[in-house]
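Shown here: the complex without one of its protein chains, the others still in place.
Chain nomenclature is as follows: A and B, assigned in order of appearance, with residue numbering initiated at 1 for each chain independently.
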Amino acid sequence: MKSRYSIFSLARNALHYHRDWDQAWRSPEPKAQYDVVIVGAGGHGLATAYYLAKEHGITNVAVLEKGWLGGGNTGRNTTVVRSNYLWDESAHLYEHSLKLWEGLSQDLNFNLMFSQRGLLALAHNQHELRELSRRVNAIRLNGIDSELMTVEQVKAFCPILDCSPGKRHPILGASLQRRGGTARHDAVAWGFARAADARGIDIIQNCEVTGFRMASGRVEGVETSRGFIGAGKVGVVVAGHASVLAGMAGLRLPIESHPLQALVTEPVKPVLHTVVMSSAVHVYVSQSDKGELVMGAGIDGYNSYAQRGSEPVVENLLNALIELFPIFSRLKLMRQWGGIVDVCPDASPIIGKTPVAGLYFNCGWGTGGFKATPGSGWVFAHTIAQDRPHRLNEAFTLERFGHGYLVDEHGAAGVAH
Amino acid sequence: MTTQPYRLARGGRIDRAKRLRFSFNDRAYEGYRGDTLASALLANGVVLVGRGFKYHRPRGIMTAGSEEPNAIVQLGVGDRTEPNIRATQVELYDGLSAASINCWPSVEFDLGAVNGMMSRLFPAGFYYKTFMWPPSFWMKYEYFIRRMAGLGKAPDAPDPDRYDKTFAHCDVLVVGAGPAGLAAALAAGRAGARVILADEQAEPGGSLLASGETINGQPAAEWIAAALAELASMPDARVLARTTAFSYGDHNYVQMVERVADHLPPASSPGPRQRLWRVRAGQVVLAAGAIERPLVFADNDRPGIMLASAAATYVRRYAAAPGRRVLVFANNDGAYRDALALLDAGIGISAIVDPRPDPGAAIVAEIRRRGIEVLAGHVVAGTKGHGRVESAQVMKLDGDKVAGAARSIGCDAIAMSGGWNPTVHLFSQSGGKLRFDAARATFLPGAPVQAIRVAGAANGATSLQDCLREGHAAGAASAADAGAAGKAGDAPQAEPATPDEPAMPIWIVPSVKPVGEGGKHFIDHQNDVTAADLQLAVREGYSSVEHLKRYTTMGMGTDQGKTSNVNALALLAVTLGHEVGAVGTTTFRPPYTPVTVGAFAGHDQGDLLDPVRKTPLHGWHEIMGAPFENVGQWRRAWYYPKPGEDMHAAVGREAKAVRTGVGIVDASTLGKIDIQGPDAVELLNWVYTNAWNKLEIGRCRYGLMLGEDGMVMDDGVTTRLGENHYLMTTTTGNAARVLGWLENWLQCEWPHMRVYCTSVTEQWATVALNGPLARRLLAELTTDIELDPAKFPFLSFREGRVAAIPARIYRISFTGELSYEINVAPSHAVALWQALMAAGEKYAIVPYGTETMHVLRAEKGYIIVGQETDGTVTPHDLGMDWIVSKAKKDFIGKRSLARADTSRPDRKHLMGLLAENPSEVLPEGGQVVAEVKDRPPMAMIGHVTSSYFSPNAGRSIAMALIKNGRNRMGETVHVPAGERVIRATVTEPKFFDPEGKRLDG
Partner (left out) sequence: MLLIPCPYCGPREEVEFACGGEAHIARPANSDRLSDAQWSDYLFMRKNPKGVHYERWNHARGCRRWFNVARDTVTHRIYAVYKMGEAPPSVTP
């Protein structure tokens, strides 16, 4: 068992110049056979492994990662956490996730800096106001916190927003989810990795899956850059590469991979105390604990695996930022980057079984996967362990694209795609 | 006003005749034109300029360029204040004011320094290990953590300055106007290429501005002047100073920012403050130079400790002495030349400490000949001083340890050099990989993947001669590749340099105690990351480069690790026992240096953020005092309040008037697409759900357009104007999308079809008359159109004159009333409107806006796409089966309607909802529940899509999408609204004239 993190262990270790801290996770050699192999050591994959052990007692598990753990979208997103989704299916899934977030630092014994500073979604015209109202009503009736705000309330809640009426896209109102907020993205991967490792799960980095071994419709293991690894079940959670992995298993997915860009400004003293999103003006922004403004907008329009996007997207995003917050004009863009998001036609994920027995896919989270990290891992672990979806993810099948029961959350992404 | 005690008597590229006053931390100082804030502070003997981010240790000026990690200040005040400005890059102007950040109450006495005393509690990543209990307290901990972080302050008012953006194209873009860049630009320009040469500094020249060398026999400064004159004489060469190329994207797209007016006092220049250059370059020559590496020794952060090249730059270029007794600590010969520059300027050198056991280059001998002690095989094992370095503890190096007794050498500055890192950021951004060159102990550009060449110090060159030669060659080759056929001329010649001996890489300088146990070995000075932090991270398993960076925050500051990244990578490798270079590099992310947000926005702010579309009648609506609503990019008149009326009253009056007399509405925003060609009808058959073969010339038909997923996408009326000529109308918001949709199918799927589609939305202004008196009114203004319903029936079209204006008139109705939509050229719209208003006076004609339009259509149960639909609604859901052809073999979306889920009978259906209390208006967006519970969760069966008070029905009305609604007819359902629950009955979605008797008036 690992030593616990606390102010006391910190003080104790300080006496020895911090020479005695454990490794957060081991770097084991892969075994020949596991009960379950998870492909992808991002937040979702690591959470899946953690909950396999914690909730289902399955610990003979390996998480394979082609690079370094948490190096994909987990470490590239804008860290927003919320559960204000329109349709029941999504609301229940994301709310389950949000509830897990609320105790996750303590559960993992790793401070994820989960900060419930509220999430404000702005409406700029009558149509958006109506849609916001619809959404808030639905969310509340699902037992999730959400409130409508008048423009006066918006102004009081976030005084640096330009709420003047004569603007090109005036702010007419907003919805607020007070339990929404942000978390420290890297810490989520590290916290799950450390906790999963503590339960005996092997996290194997620099191990790229190159194929699946299958016999009579059942998966037997994975071919990797470090040799064949046998597995009773294989769960694939590789945001940004789902189609590539699906192709190895002979599956087709309704997914297209697009760049999603994010950026931060130089850090400044606290000035923005909530998360603000706008779809008409097309930006979402929060201020990190370090003081940087963290921003994103919509995806780039073309397919890409390059982890970079086009510059005009950034220009438009910053136009939008100044429209909402004129005082940010003299701040400076410090760093920008891109991730690869796997977008589904209905902007909802696919979490479930595949036509191959023992092979499970969890993909298609689009721009919104980070907030779902614990919930996604939780339901995926259940799906793998029980070989059937949990009721929280039974709507999110691959088959829905055949029969047409989609969960269209384009509005919920907060930004148009 | 103090004098400038550290200003050298002679030299420098400063204009001593132009004295400039400035203030720092509210104290007044003087400097000269040509100074940076950093050089002026040094000239005034100010070395304590800020405090460290985490431990709040005193910090000074470490560099003379954009790589500065330490000397970060808040510039200016009020709405023009700017946080986190590098003092090394601020050109001094009269009246400049700046202040330290990260300190309170003052930079000299900073209470935050208590953090430094407790620093052992704050190793890398300490916050991941604590602040977890009690769970509810994180928000409180976070409040204080946030206040500690953050560097400078954001302005508290909008930016008064303007910004500009421009596109530029060139054959050869040269980044960096040092020796290599100038040589490249000259070569490319002479060959006839269109050249842009950009440099981040105030004037071109780069390292030559602080150089004593000669080129082509001229002093460097004269050669720069000659080169610039030659470039100026070329027809298509542009030299941009104060311009940083900061990002390198796909297909040789380079973004640059020009600081047009930042060197001038605020508001003193009429032009933009900054300009964003978006350059599409045929070829790029990257001649961005190199950045000197600090040495990682104990307490290497005291004010007065700076890079050796920076010390020489301050002396030569700015005539500012970094100190009076400077100790040099370096592992290479270059720093000896810097020491010589200091000596020549009359600055004392207390010693040169060199870890190399036996440095023997000519320059070393010369230094010794000048009487300077060279302590070979020694290192600085620690420093002392308060607010400024006062002494260095020098010890003998023994393997990876220090040995013997420490000798304390007094000094007031330390010039350090650990070698050089080529500035390869843009090369890396271009997609090129880096390779580690062990001999030079540095990362060099590998094979390019775009049209880029790297030259000079950015390519690892160390001598001036090599820089000139590489620059010339790169410029000439780039010009040739870009198709310029001229001669590039000869490369400029520098004096041959005496060869240097190899440097000795020393990634961590030992001190008496183990690293982390005595003194701090800073690697990232801005984020206060030490060697001990890195070692801790590796010990804890954060040993991949990216984990290390993220766990320690190394290289994540505003300097993006320009002085720290390579040291950190090397130390990581050493700690892991790998070769340097084997651990990889972190990603170089744009921008190279931080870029003002306003520069990206340029003019695209405020009213120019997004175009506003106004109808030709906009001015009339404004005069009438109509509020407007945004619909897509359009501004539409919402309602026309009379004095004392609110929206409810105005809409009530307008809606009544339309059904009792006549109303007039501006419908010009409707999308209009002119469709011509022999296959036009086939196109309509594909894109609409109903059949179009039998539509006669002069007749109109309503159509519903589906996506291929079977969901309603748009609706509108299409009219057959001629044999092969149709006019399609679309919803206001979808006009462009629908045209794109048609073109998409025509060009990609049905290229055989002979059809042409043209947007004519803005070619026609549309004025609709609605109401039982519409015909009488129109009859007064037209002579050539028969208005008798038998001659001009519903759903037909006539051409003629209205008020002598050529017009197309459509008998279509969005109100259920007798209606004429009159289309005229936009230039005639106002005349038509005024004629109708004048003639309509006796009929009490009433103009109405979009709100009344919505009420009237809702009374009739007409849908609005986007309000009754949301991309998940089929025609069947809307109760519009009547418009879905069973006979047509196929149309867009047909197959999807037959899918298992889409053909379910119990989907959500569009229904009417009548609140029990007829004066109560259901909330739009309200959710419908079948069974009310005390508290959520409650199962929802649908939502209210439209809801109004209907003056004509005399009660509130609503439409709603309700699960299995057609089998719930007459049922009572509930709409929770805030704390209340409104009961309502499910009905048909028709509330007025359900038989449709009023269409003919």
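Rule of thumb we're sticking to: a residue touches a chain if its C-beta (ideal position, glycine included) is under 8 Å from a C-beta of that chain, and two chains touch if they have at least 3 such contacts.
Every value quoted in this text rests on a predicted model; they were computed, and no experiment measured them.
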Given B:377, B:431 or B:1001, the correct residue touching the omitted chain is B:431
Contacting the left-out chain: of B:513, B:754 or B:895, that is B:895
By the document's definition of touch, the residue of B:751, B:905 or B:970 touching the omitted chain is B:751
Only one of B:740, B:806 or B:954 touches the unshown chain, namely B:740
The one residue from B:65, B:123 or B:249 touching the chain left out of view is B:249
Residues of chain B touching the missing chain are 167, 249-253, 278, 280, 431, 449, 708-709, 740, 743-744, 747-749, 751, 889-890, 894-896, 898-900
Note that chain A touches the absent chain at residues 241, 243-244, 252-257, 301-306, 310-312, 345, 401-404
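Methods note: only the chains that are shown with their structure count from here on.
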Taking each chain's mean CA coordinate, chain A and chain B are separated, in whole Å, by 22
Counting only contacts in the complex, chain A reaches chain B at residues 5-7, 9-11, 14, 17-19, 21-27, 67-71, 75, 88, 103, 105-106, 109-111, 113-117, 124-127, 130-138, 140-144, 162, 167-169, 184, 186-187, 190-191, 205, 265-271, 281, 287, 289-291, 308, 310-311, 314-315, 318-323, 326-337, 345, 400, 402-406, 408, 410-411
Within the complex, chain A is touched by chain B residues 80-84, 120-121, 123, 126-133, 135, 138-139, 142, 145-147, 149-159, 161, 165, 247, 249-250, 253, 255, 276, 278, 514, 516-517, 532, 536, 539-542, 544, 546-547, 550-551, 553, 556, 558, 560, 587, 589-591, 594-598, 600-602, 604-607, 609-610, 612, 629-631, 709-710, 866-867, 870-872, 896, 899-902, 923-927, 929, 935-938, 940, 943-944, 976
